[in-house]
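Of the protein chains in this complex, all but one are displayed in their positions.
So that you can tell them apart, the chains are marked A, B and C in the order they are listed, and the count of residues begins at 1 in each.
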Amino acid sequence: MANRVAIVGIGQTFHKSKRPDVNQAEMANEAVRAALTDAQLGSKDIEAVVSSNMEPFEGVYLPDHWMASEMAACGKSGFKVATGGTSGASAVVEAFHLIASGLASTSLVVGFQKHDTGDTQAGMTACMTPVFGSGATTGAISEFANQALVYMEKSGAKEEHAAMVRLKADRGACRNPYAQLKLGLKGVEEILSSGYLEWPIRILDFCPQTCGACALVLASEEIAGKITRKPVWIADTITVHQEPFRAGSFGDPTGLETYSQDVASTKLYKRNGITNPRKDIDMAEIYEPSTWEEMMHYEHYHFCDENEGWKLIEKGITAIEGEFPVNPSGGVLSTNPIGATPVIRVAEAALQIRGDAGEHQVTRDVKTAVATALGGCNWTTMILLRRSL
Amino acid sequence: MEKEPTQEYIQVKIDTPRPYRWSTGKYLGKLYKEARDRKKLVTNRCTKCKELVYPPQMVCGRCKVEAGQDWVEMSDKGTVVQYTYLIFPRWDPHRGEYYSSPYPSATVLLDSGLYLRSRLEEQDTKKLKRGMRVQAVWKEKGRGRGQDDIEYFRTIEELEVGK
Amino acid sequence: MTKKLEELEAFVVEGKVAIPATYSAGTVGSRFLIEMRDNKRIMGMRCSKCGIVYVPPRSTCESCFDKLDEWVEVSDTGTILTYTVACQPSPVLPAEPPVIYGIIRLDGAGTGFVHMLGEVKSEELRVGMRVKAVFKEERTASVLDIKYFRPLK
Partner (left out) sequence: MAERVGIVAVAQTKYHPNRADVNEGELVYEAIKQVLDETGLVYADKGKGIDATITCSQDMWDGRTISNLGVMSYVGAHLADEDKVCEDSINALYCAMARILSGHHDIVLVAAHCKESQANKSIVENAAFDPIFLRLLGLDFLAAAAMQATRYMHRYGITAEQCAKVAVKNRGNAKNNPFAQESLNITIEDVLSSVTLASPIRLLDSKPISDGACAMILARESKAKKLASKPVWILGASNCYETHYPGYRELADCDALVKAARKAYSMAGITSPLRQIDVAEISEEYSYQELLWMEGLGLCQRGEAGKLIDAGVTKMGGQLPVNPCGGMLSGKPTVVAGMANVAEAVLQLRGEAGKRQVPKAKVALAHGVTGICGQHQAVIILGRN
């Protein structure tokens, strides 16, 4: 029988576009210290450290080695994982298994990305090698642009709905002390007058580039019982990768594709007795690099029926005070240190369960929450959290 | 956390490019050879699911079995399914410079059933539309770079067939 | 239906990944580099709990994980802990080979400082040799503001 695993410490940096005052290791250290403080543990209490980061972004090979001391990893077990955007969630998954297996009784998850170092979009473009042809390497923004076009046509969503997603994100971000982009937007008109990055993706439809780190302390039931009154239990995790879509990585104009989000959520819900996600889960922190992606994900994660994602945003269902809040933290649209982003999703969902999210605590009482991540060519990792098991 | 602006922070700039010699592998190599020698795009059809595997590959990722060597020649005409165009130049990691292609990027559904990401000759974005018919224009010189041997797709005047 | 399998051949595509990077030295690293540039001083960071003096300085103690902020100046002379003579050309070497690397425990420091050695013949090198930093005339707040360490005469 597997050991139960709880999140007992949560820490993140204040996320910013530039951090000249710290090197990458020191930045991660801020999150590690915050998580240890939150867990009321010392660095010596940690047995294993699992980290996540994408090396070509900062041009550091084995960054976990450079940063080992700052991540409290010296003399400890651990390794780094990388699966693209899902990296941070992969780290949570492996740290979870390390404890569930009994190989460790405490583990630290550290996700980080220092975007002022390199060129993130270029780093992403390099996920195809030139052997496949430069026509194929158009970068992430093009992928999301194509996807937005497909979604608009298929679902009837309008640019206004995308703007509403940004507005919701901004309202959350303005209440979240750690968020990067806090625009104080007044209404959708302001967003609809922002320029295009790549048709039809506006600057405000897309996530920013962020320097930041996030750390979690995971512990076995035995340890968790001793150190915290508010453990957040990792009830289940699931990872689903998939082949690139026939017509590009994210958008599907063909209607032929199965989405990893669909497969992952269907399995996860079935395993955990979730029949009506919006009822059985109290809130979600999802990985939405673009406003359009958020609306599509509502559908792929079965928060609503097909082609109805934009209606959730229109009706305010996913707002902080809504029936099913999604990304009250401001989400990826407000803060995106890629290696850390999925860890932040888990951290924010856990804070909601603890009731410690401060000004962005949702209205609904959160007993169950789900955190998701998006990476690779539409790969998915989901982590289900509960207040009690 | 905010530091006073007078503090001088040192930045260490490092821009050593990392050279690589990537192999196409055997299956993609076939596409390279046909493109170079015959200006033809070929790929293999999975012998199990009968779908085109692209780029050509030894294994069909969807069926998770060896795809076999049922080589199929692609038609050079197709229909634009999606397009997008760059507004800001972006850093191209493989060139090591800012790169702004004047050519819009499109997903073209070739008549032989393959979705292909390529560039369009038409630079006037007002003239771009989904469903427009296009034909591959091959490079005359310097072929041997696989799919990149197609310079771009040019717009052709013809009725949409079979749609 | 059995088709004769073709003999397939791979192509090799030569290319590169070139994404320039700008690394922040951070508050602690910047001060270290600026002191070398402006004052030709080598600064260390002392852990008041463990007593270890780190050179180069760091913001977290390796041993007790405490935050560090006690700056101390260390000597520009020290003792070689180990060394190597890199003899073969490599695209990353800062000079034509041979390039001599060493780890030097500076007087006053508790750790070894990794740098280059110069004005010395390979056969004269030995662990325990006393050396002194030679600073460049033109300094840019880089670890290379020290040209190398030379033997103390």
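Following the convention adopted for this analysis, contacts are C-beta pairs under 8 Å (C-beta built on N, C-alpha and C of every residue); 3 or more make two chains touch, one makes a residue touch a chain.
Being a predicted model, the structure only gives us computed values, none of them experimental.
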Quiz item: What are the shown chains in contact with the chain that isn't displayed?
Solution: A, B, C
Self-check item: Of A:Gly11, A:Gly59 or A:Gly88, the residue in touch with the unshown chain
Solution: A:Gly59
Quiz prompt | Options C:Ala10, C:Cys50 or C:Val134, residue touching the unrepresented chain | solution = C:Ala10
Quiz item: If the hidden chain were put back, which of A:Ala100, A:Ile223 or A:Leu312 would touch it?
Solution: A:Ala100
Quiz item: Which residue, A:Lys76, A:Arg278 or A:Arg345, contacts the hidden chain when the whole complex is considered?
Solution: A:Lys76
Exercise. With the missing chain put back, which residues of subunit B would touch it? List them for me.
Key: 12, 14, 16, 18-28, 57-62, 64
Quiz item: Which residue numbers on subunit C touch the omitted chain?
Solution: 9-10, 12, 15, 17, 21, 23, 25-26, 29, 33, 54-56, 62, 81-88, 90-95, 99, 101-104, 111-116, 122, 127, 142-144
Quiz item: On subunit A, what residues meet the omitted chain?
Solution: 1-3, 23, 49, 54-57, 59-62, 64-69, 73-84, 90, 93-94, 96-98, 100-103, 123-124, 126-129, 131, 238-243, 258, 260, 263, 375-377
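Note that only the chains that are shown with their structure count from here on.
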Practice problem: Could you find the chain whose CA centre sits the greatest distance from that of subunit C? | Solution: B
Exercise. State, to the nearest whole Å, the distance from the C-alpha centre of subunit A to the C-alpha centre of subunit C.
Key: 36
Quiz item: Taking each chain's centre as the mean of its CA atoms, how far is subunit B from subunit C in angstrom?
Solution: 43
Quiz item: So what's the Cα centroid distance for subunit A and subunit B, whole Å?
Solution: 29
Quiz item: Going by the touch rule set out above, which residues of subunit A reach two or more other chains?
Solution: 20-21, 56, 59, 119, 122-123, 126, 129-131
Practice problem: Note the residues in subunit B that touch 2 or more other chains, in rising order. | Solution: 3, 7, 9, 11, 14, 20, 22-24, 28, 91, 93-94, 145-146
Quiz item: Which residues, counting only subunit A, touch subunit C once they are in their complex?
Solution: 19-24, 26, 29, 33, 42-44, 56-59, 69-70, 72, 74, 114, 116-119, 122-123, 126, 129-131
Exercise. Quick one: which bits of subunit C touch subunit A in the complex? Just the residue numbers, please.
Key: 11, 13, 15, 17, 19-29, 58-60, 62, 65, 67
Self-check item: subunit B-touching residues of subunit C, taken from the complex the two chains share
Solution: 3, 5-6, 8-27, 29-30, 33-34, 91-92, 141-142
